[in-house]
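First the structure, in the form of structure tokens, and then the observations on it.
Of the protein chains in this complex, all but one are displayed in their positions.
What follows is chain A.
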Amino acid sequence: MKKTSIAFLALFLGITANAQHTHKQEQSDSTKTLEEVTITAIAKRKIETEMKMAVSVDEFLASSDNISFIKRGAYAWEPLLNNMSTERSTITIDGMHVFGACTDKMDPVTSYVESNNLSTIDITSGQEGNMHGATVAGSIDLKRKSTPFGLEKKWNGAYQTGFETNNKQFFNLGNLSYSSDKFVADGSIAFRKAGNYYDGNNNVVNHSQFNKFNTSLGLAYKTGELSSIRVDAIYDKAKDVGFPALPMDLWLSRAIITSASYKQLFEDGLLRVWDSKVYFNAVEHYMDDTKRPENLVHMDMPGWSTTYGLVSKANLKHGEYSSEIQLNVYDNLSIAEMTMYPQDRSKKTMFAYSWPWVTTRFAGLSMNNSWDMSDMSRVNFGGSLGWNYNRSKYVEFNWIFHPGTPQEKNRILPGLHASYELHINQFDFSVGTGYGHRAPSVSEGYGYYIYNSFDRYDYIGNPDLKNEISYEANASAGYKNKRMGIEAKINYFRIENYIVGRILSLGSPMNYQSVGVKGYTSLNHAKLFNMALNANYDILTHLHWKGTVTYARATDDKGGNLPFIRPLSYQTSLYYMHRQFGIRTSANGDFAQENYSPEYGEDLTSAYMVWNLSADYTFSFKNYKAVLQVGAENLFNEHYSTYADWGNIPRMGRNVFTSLKFNF
């Protein structure tokens, strides 16, 4: 529904290009046409939450109502979209596929970017998110910052520094851009360093420190009046990151994410934009369990993930009809090793691959169409067809539990979706449906003795798993006037062959803390239901209220609960802004998780509520604009952990934060 309109944001460049071309003449027809494009619904959001202007990518995502998180510490949270884990969603950076190198999902893609090299994050729910490849839950596309050509102000920059008292996090974020009519450069650099945090009882949560360095550079050159090339690189390094919920920490992880793209705009005709990009990224991730005295045995668990890919996208428009077509091709190699040592490091006791050199190749064509039937109604429809190929180089590891399974596997992944939107006066309605397949992830298909510290089982992949097939329905209704707005959204997924881990009677555990072996198997089906209610109201001219309530329920084929489903939760915030001052307060919390799943290691998590308060002051001196912010999260020092906190690790207690941002 929302996705098609976003496509036109890609015309930024076009507008700019045309602008330069025509700045001494009357505007050309195409420019006029483009000018008429209205951004009807922007799912994009700026990277800052209402509470806090210096947020991490995780904190920003957390403010979205269909994202929740599995947290294993203070860093690298795993985003769940529609209460589904990362295997079920596609997470991309500007359409580029990046795959984490940690078998325990401690490096989701979102951990390799930083808020100051992103402009927005596109979150698309369900099959509408299949533009970037086959998905069930939807897609999260992290959009890099990209300065337009020919800005009046050539140099732009921002510098932000801040301190958070609870975990002594100190951060420095800087970004700089240059824009001329032929050449654009964007650069950013970020450092974050945090110690252990304290919970609501003022107890230190050991092994929750982190260190992160991130830098990015993007260079664009206009090759013609309507075309440009761009090269981008992000380098990210995290070191000494503690995971309090796990028996081990991260020693080092590094990622290099690079791309080169070519964009061509067309003044008239059906084809308006053609944007192609080749990319390469490499991730390495090294765990370290030698810092934990309780470990009598040490295991090295290095992981590597290398991806090459191509994204090519075309935007078509003809009258009331617009369309987006995207080709996605990538090749990924995932390798993860386990080597165990007793206290004496020279005496190796075992070696095995947890990812036995697994290659994944994907090629898929996606299409999204939008037709404005009238001023009041619009139809969106689209689909994707993908080919997914897996190969396990050291297939003998997979043969242990699945004797004779083929070394290679091909899958066809179709996807379809359609929706109808209706706008009547101040009311908006939409209904939609979708159907799609996804292939098992590398861990689900080929994982070998991957230790899951949540349920304390070793997980074994199954190369013969069937595709997960999702049938989806969604609807929304909203009302908006000048002072208030209210919107309700629901979606329902029936997922056949839903992949979960089931206890294997024949396996013998291997990891030190493990209690048994689980194999990935398919449930006949699972059902997921998500609901969100959003409302906002301008109480006074300068006083605004906003609230969100979400509810989700998910069951397996026998009516049992699925794990990591968010209980009834709410966020409410009030903010007052006048002149240079702003003051905000917000509360958020979950009700008790009644529908927990003991089978997957969950227990009852009680309700909690957290209050936050912040104030900011904006001032200028010379050519600089600066914002100073002071605030506190978890003001009343509530001691709590959420339904998705791995090992019931308590969350951070009261955290006073302060930050200062300069723009020039």
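Following the convention adopted for this analysis, contacts are C-beta pairs under 8 Å (C-beta built on N, C-alpha and C of every residue); 3 or more make two chains touch, one makes a residue touch a chain; residues count from 1.
Basically, contacts and distances are computed from a predicted model.
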Missing subunit (named according to UniProt) among the choices "Branched-chain amino acid ABC transporter permease", "Glutamyl-tRNA reductase", "YtkA-like" or "Cell division protein FtsW": "YtkA-like"
Selected from A:N202, A:T349, A:Q580 or A:S606 as touching the chain missing from the view: A:T349
Selected from A:Y197, A:F397, A:Y459 or A:Y520 as touching the chain missing from the view: A:F397
Residue, one of A:V204, A:I412, A:M484 or A:V515, that touches the chain absent here: A:V515
Candidates A:P148, A:G174, A:G560 or A:G647 - the one touching the absent chain: A:P148
Residues from chain A at the interface with the omitted partner, ascending: 12, 15-16, 18-20, 23, 27, 31, 35, 39, 148-152, 178, 180-183, 185, 217, 219, 221, 231, 233, 235, 252, 254, 256, 258, 282, 284, 286, 296-297, 302, 304, 335, 337-342, 348-353, 394, 396-397, 399-401, 403, 449, 504, 506-510, 512-516
